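Take this structure, written in structure tokens, and hold onto it; I'll ask about it next.
Apart from one protein chain that is not included, each protein chain of the complex appears where it belongs.
When the chains are written out, they are named A and B in that same order, and each has its own residue count from 1.
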Amino acid sequence: MSAVRAEWTKLRSVPRWVATFLGALVLTVGLSALAASGSTTDANEHPDFVTGPHGDAVTDGFGFAHQAVTGDTTMTVHVTGLARAATERAESGAPGTAVPTTPWTDIAAGITLKAGTEAGSSYVSVLLTGSHGVRLQGDFTHDVAGSAAHGDRWLRLTRTGGTVTGYESADGTSWTRIGALTPAAIPPRAEIGMAVSAAPVLHVSRGGGGSSVGGHPGRASATFEDVTLEPATDGTWQGTAVTMPTPADQPAKVGGSTAPTPRVLTASGDTSTVTGSGKVGPQRPDDDVVEGALLGVVAGLMALICVGVLFGTSEYRRGMIRTTFAATPRRGRVLAAKALVLGGAAFAVSLVAVVVAFVVAVPILQDHGMAPPAFPSPSLGDPAVVRALVLAALFMTGVTLVALAVGMLLRRTAPAITLTIVLLVLPLVAGTILPGTSPRWLMYTTLAGGLATLRAQPPTDTLAEPWALIGPGAGIGVVASYAAVGLALAWWQLRRRDA
Amino acid sequence: MQPSLEVRDVTKAYRGTVAVDRLSFQVRPGEVTGFVGPNGAGKSTTMRLLLGLDAPDGGDALVNGERYARLDRPLTHVGALLDADAVHPSRRARDHLLWLARSNRLPDARVGEVLDQVGLASVGRKRVGGFSLGMRQRLGIAAALLGDPPVVMFDEPTNGLDPDGIVWIRELVRTLASQGRVVLVSSHLMRELQDTADRLVVIGRGRLVADTTVDDLLGTVSRDQVEVVTPHRSEATTVLANAGARVTIAGGDGVVVEGLPGDRVAALLGTAGIAFTELRRYRASLEEAYMALTRDAVEFAAAEEDGR
Partner (left out) sequence: MTGALRAEWTKARSLPSTGWLLLGLAVAMVGIGLAATGSLRVDECGEGACTLDTVKLSLGGVRLAQVAAAVLGVLLVTADYATGTIVPTLAAVPRRWRVVVAKVAVVGAGVGGAAVAGVVGALLAARAVLPRRGFTAARGYAATTVVHDLTQRAAVGTVLYLVLVAVLGAGLGLVIRDTGVAVTVVLALLLVAPVLAMVVGDPVWQTRIHRFAPADAGLAVQATRGLATLPIAPWAGLALLAAYALAALAAGAWMLQARDATT
């Protein structure tokens, strides 16, 4: 305890270090605000989304062979032969690396109950996907996983009052319930039918200082057999391509070639083949408002690294370490006290810095177009925001502790600061130059990965910033490992080496 | 031209704190000049001003009648040891002297010569980081001697030296003076200079307190003092005090009498029948003289501050 108080006195009694802590705060907030005012987007003026039942940005496009039903109903199908269209497979030699699919961006075929054929309307679907098994999805946000089956599956969707339940079966006789959803706005009279979707195939090309994302529309078809509808209707299946509205000021773009749109529904006997193109799901931009509001962290870290290293190396100038060890002979305790004091101070300063940066920069970003509906509006109460802010402060703390450990290990200021900054920043620069997703391993192995903590959105391959390739947990894990290993090495060396 | 060091009415303040205040003195060749004053009196500052490291706020600090910055190949004019720690620890001793030599176009061979002269020849190829303070002190002196300058300035050269080293440096300083050089040696301890210095420049709080020879300084302080050694100290004190003298008890059986000449003291004691074993003119140690002087300086400064 006395060692902690001694280290605290050392830290606060050097005016330059106190000033540097304040500098870290000012740099974090200032640069965040500056970077925010340098960010603009026209995502709301030229939307590539429609507004979903919950008011968020969604995309809605698929092939729908449907008829109207009223009230409670049950539909059963047997889905086989879900595959991408042949023309599309030929195109897959596109540049860059294919972005891995999610349950929302995979090809899918199944039963959809939907308020109407207008894009963005409320729906529930039970779907067999290409590689994410069976899913029960609804209203562009809810996603319940079923079995991991693929290729051939019986599916059933039952509407009972306001609730829609999904079932699956391998043989059409023994059924497993997947789950139930309550859609936001499906009127009593709604459309039900066979649906096939295929999200655009994205290829990301990274390297040479930036990233570019290319995509071409996806197209898939599937065969439906043994289609039954209870109670039976006298209607017939009607094929409709549900599509996103074309912006008024843009000509309709058809990816690559202007091939005629194939028929949605081809029926032969008991077998129906449905072809669809488009994605049904959330259309959140990868750009992260929270991250955009915290970019100053990179600059604040520079100041913190400076203090962290100096707090370590200053012991070795003018032999102060001998005085320190004379006062507290247990060296491990000295190091623990140093880490505790520096870490505590760094965390307090960082937390204040990121919260202020968030409060200052988010309104600036929203002024510059990063506003609803295209972008979510983050608030200090959101769990994802709280997580990002706390992890960002911990990230800054971790880097400061790494700086302390490096300073104690190298005992010299210039190499220690250089090494820490290089470990933090150079992988970012390298990450934009290296091609493909190879920067991912750089993020998993260097301090730069810690920047993933700034993001509230899930990881993505499509952004230029390499840290978006990994999740916040991995990011803070890398930094924590560095800090732990660094401090352990410093501890070991302190005990072994002469002062 | 005769070598010289001269400070003329120099004033220097650092962030509002006056370090040197209208200081003037001159150092002559052929003798060792001690530069004394308590810690913080302005000795180092004065030397830095003489070397052009810091710029005076007023007045002139001159070496051989020139401002330092105007000297060509300054190491051949002045050699100075200011801070023995002012060496890069990763550099070898030889290399430290080598770059200094090259900066003033001195032959590289001078490096070996001065290393020999200060007794570091065997460790010239070692890195300075491993040197003791005494060794770094010798390295600093080697650097000062590199240009064989007619003027040398050593700031606290005996710091960190062992007794052998202290004797060595005294001899070195005396030798340098006897070769007709200007030699200025600072110390905050008068006894360091007692046996070495011929002249003294005493400063306190940045001001000149005394600029005198050692003999004169001792004379000033010891004037009209007589020391009497007697087993009957109290009787002697009474008699002498009645005769108008100021009497102070000294060590042993002695009393110091001020205000009466020696023969008068002897007569008085004889008349009173007080036996004494010894009677001599009292000679204060240099340390006492210096304490007396600097105490005055401190009081003077304090009084002046009160008066403002």
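Structure notes:
The rule is simple: a contact is a pair of C-beta atoms (placed from the backbone, for glycine too) under 8 Å apart; a residue touches a chain by one contact, two chains touch by 3 or more.
Because the structure is predicted, anything quoted here is derived from the model rather than measured.
Checked against the full complex, the one of B:L5, B:A61 or B:L75 touching the unshown chain is B:L75.
Note on the undisplayed chain: of the listed residues A:M302, A:A374, A:L469 or A:L487, the one touching it is A:M302. Take chain B: the residues that touch the chain left off the picture are 14, 48, 51-55, 68-71, 73-75, 80, 82-83, 85-92, 95-96, 98-100, 102-105, 143. The chain not displayed touches chain A at residues 31, 35, 38-41, 93-96, 205, 207-208, 210, 287, 291-292, 295, 298-299, 302-303, 305-306, 309-310, 313, 368, 370, 413-415, 417-418, 421-422, 425-426, 428-430, 432-436, 438, 464-465.
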